[in-house]
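A single protein chain has been omitted; all remaining protein chains appear in their positions.
Moving on to chain A:
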Amino acid sequence: MDFTTFVKPSNGGASNNENETEPAKKLQFWKHVEYIENHGKQEDDFEYCMTEFLRMSGIYWGVTALDIMGQLDRLDRKSIIEFVKRCQCPTSGGFSPCEGHDPHMLYTLSAVQILCTYDALNEIDCDAVVRYVVGLQQPDGSFFGDKWGEVDTRFSFCAVATMTLLQRLEQSVDVEKAVKFVMSCCNQTDGGFGSKPGAESHAGLTYCCVGLLSLTQRLHLLDVDKLGWWLCERQLPSGGLNGRPEKLPDVCYSWWVLSSLTIMGRLHWISSEKLQQFILSCQDLETGGFSDRTGNMPDIFHTLFGIGGLSLLGHPDLKLINPTLCMPQYIIDRLGIKPQRLTLA
C-alpha cells in the first residue's frame, strides 16, 4: 500500500499568479500543494522501502500541511483511514508506521493526529491505545518508545499528546510523574531540555518538553527567561534557526523553536522578518516543497515545518496552526482542547 493511492486525480493546477521578480520571497502556495499531493507518486521502490519505517508520520505531515493550506480534500480520506486502521496492533493496541512493522509510541501519536484531523477516532479501538500508552510509562515517570525499553522525552510528549487528543489524560497516565521526569531533563546551565536527564539541550526535545508542560498546564515550572534566552540564541545571521549551538540552520527548527516561544508568549523575542525570509528561501521553486536549508532537496517533513513556521508567523494564506500539538487550530478547537499558553511579555 503506498501513499499514491490516497491521492485523488489532480483537477489541473490553478494558475500561478506570482510575479516573476523575487519568486523566492513569496510563498509558492500551489507548488507546495502539488508537491504534497504527488508525494509518493514518482517514488520508485527504493525510496518507498527506505522510508516505510516512518510512513504513518509521513502521512500525518502531508495531511497537516495540506489542511493548513486549506487543501485537505485533495487526499483520499477513506483510504487513509483504512490504512491507519490496519496499522493498529491487535495485541498491544499501539500503531505501527506501516503494516509489517512493529508498533511504537511515535506512530501511535501520528495515527491519532491523522484520525483527529479526519474526525474519525471512532474507527479505532481507543481503549486499546490508552492501555498501550499507560503500559509504557515507567516508575520514574518516563515513557518507553515501545516494549524494548528506550527512554526519550519525545516519547513523553507523544504519550501525553495522544492521551490529550483522546480526551483521556485525566484517567490514564501518571501526569505528576511524567512532569517530574521531564523537569529532570532540564539543563540548569542553559534552561533547555534534552532526551534524558543530563543530555544536551536540543530545540526539538525542548519543544517536546515545553509541549508536555503546556498540555499538563504546568508552564509555571519553566524558567522562561533562561529558556527564552537559549531559544533566541538559535537565530543565526541568515535569519534561520538551529537546534543547538554551532549547528547550521534548519527549517524544522523554525517550527520547534518558534512553537516553543509561542507557547511561552515570547515569539516576538526573535526577528520574524528574517526568519520568514529564511523559511521562504528553503522552498524548491521547481518541484515545490521545502528543504532543510537553502538549495537542498525538499522532503515532506521539512515541508510541514516550513508551512507550520510560516503559519505561526501569521502568513495570510495559511490557516492557524496550534503550536503545542502541531495541528490545525480549528481541529483543536473542535476537540475542545485548550493547551496552556503564557501571556505575551
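Quick notes on this structure:
Keep this in mind: a contact is a pair of C-beta atoms (placed from the backbone, for glycine too) under 8 Å apart; a residue touches a chain by one contact, two chains touch by 3 or more; residues count from 1.
In this text, contacts and distances are computed from a predicted model.
Looking at the choices "Protein prenyltransferase alpha subunit repeat-containing protein 1", "Exocyst subunit Exo70 family protein", "Calcineurin B-like protein" or "Response regulatory domain-containing protein", the name in the UniProt record of the chain not drawn here is "Protein prenyltransferase alpha subunit repeat-containing protein 1". Within the full complex, the residue among A:Lys31, A:Arg74, A:His104 or A:His302 touching the omitted chain is A:His104.
In the complete assembly, the contact with the undisplayed chain comes from A:Ala199, out of A:Leu121, A:Val134 or A:Ala199. Remark: the residues of chain A touching the chain excluded from display are 45-46, 49-50, 52-53, 91, 96, 99-102, 104, 146, 148-150, 180, 183-184, 186-190, 194-202, 225-226, 229, 244-247.
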